[in-house]
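Here the complex is missing a single protein chain, while all its other protein chains stay put.
On to chain A.
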Amino acid sequence: MKIEVAKSKSRWFTASGIGLGIGLVAMVISLITLGSPLRLGLDFTGGTLLQLQFPKAIPDIAKVRAEVAEAGYPNSVVQQIGNDTIAVRTRPLSQPERSKLQNDLKADLGNFQLERIESVGPTLGQELLFNGLLSLALALAAILVYLAFRFQLDYAVCAAVAMFHNVIATMGVFAILGLLFGIEVDTLFVVAILTIVGFSVQDTVVVFDRVRENLKFLSRKKPFPDIVNDSVNQTWVRSVNNNIAALLVLLPLSIFGGESIRYFALALIIGFVVGTYSSIFIAAALLVWWRERKPASAAGAGAAKAER
């Protein structure tokens, strides 16, 4: 199978543009309705989560909701997890408040095991959010510097654009999931994004590495777009296969991985798939587009410099 990237750039740019556009719209809607581009979880907003496991019959969710509201927390989230567990999410509770809520619920719903407590104060939530964003910014900057050092600047810029493409796409999907299904992002989501950045840059690096190698031998014989196209065709099987291997381990994680790991795996799956797509269709196409803006001789000179 031969892939056509260089000549049909505009098709891929349009496809990505539409995809990212939808994601950005979702983030704007989310920003207006929820106050942040993604639905932030307990890690970032602060809050208390109690996971109650009922030994016998699980009580009716509506009843649990009513009891939690009656206890003084009407804006809480009550969800069923698995067969026998109910999760209750409230605003951040102090230890006495939490004990009182537990006792109230025990009195009304029958005995349960407290499987998990997760409580994060609002200040700490802000700190975690800040740290998450800071680590994201730092990792992006560090990878940019590395790319600029290893490749020519324009390669690095194209790889960086593809990198942001993948980050925005993954965030866009989670903005939609947040709006439609109430799925929240937590610290692990930041970890997922950073892993996606590393992984998808790998893919781009492999393609660019090949472009650089081919330029050494072929720069006199073939025009630049053809060389890029050849390089993509020589590497895409590897990118796809590598992605398949990663997906093969991620799919079981996303299906059976338990509450906290499930969405982490889902974020990785989305990011990896988008990353593989962008390394094949976006990064290489961008490189061609960038070089075509300049006269052919300049591109040739640039190619010669790229060899080092």
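Everything that follows uses one rule, which is that a contact is a pair of C-beta atoms (placed from the backbone, for glycine too) under 8 Å apart; a residue touches a chain by one contact, two chains touch by 3 or more; residues count from 1.
Just so it is clear, contacts and distances are computed from a predicted model.
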Chain excluded from display, named as in UniProt, from "Menaquinol:cytochrome c reductase cytochrome b subunit", "Nucleotidyltransferase domain-containing protein", "Cation/acetate symporter ActP" or "Protein translocase subunit SecD"
"Protein translocase subunit SecD"
Just one of A:128, A:168 or A:215 touches the chain that is missing; which is it?
A:128
Go through chain A and note every residue touching the omitted chain.
51, 53, 94-95, 98-99, 113-121, 123-124, 128, 131, 134-135, 138-139, 142-143, 146-147, 150, 187-188, 190-191, 194-195, 197-199, 201-203, 205-206, 209-210, 213, 234-235, 237-238, 241-242, 244-253, 255-258, 260-261, 264-265, 268
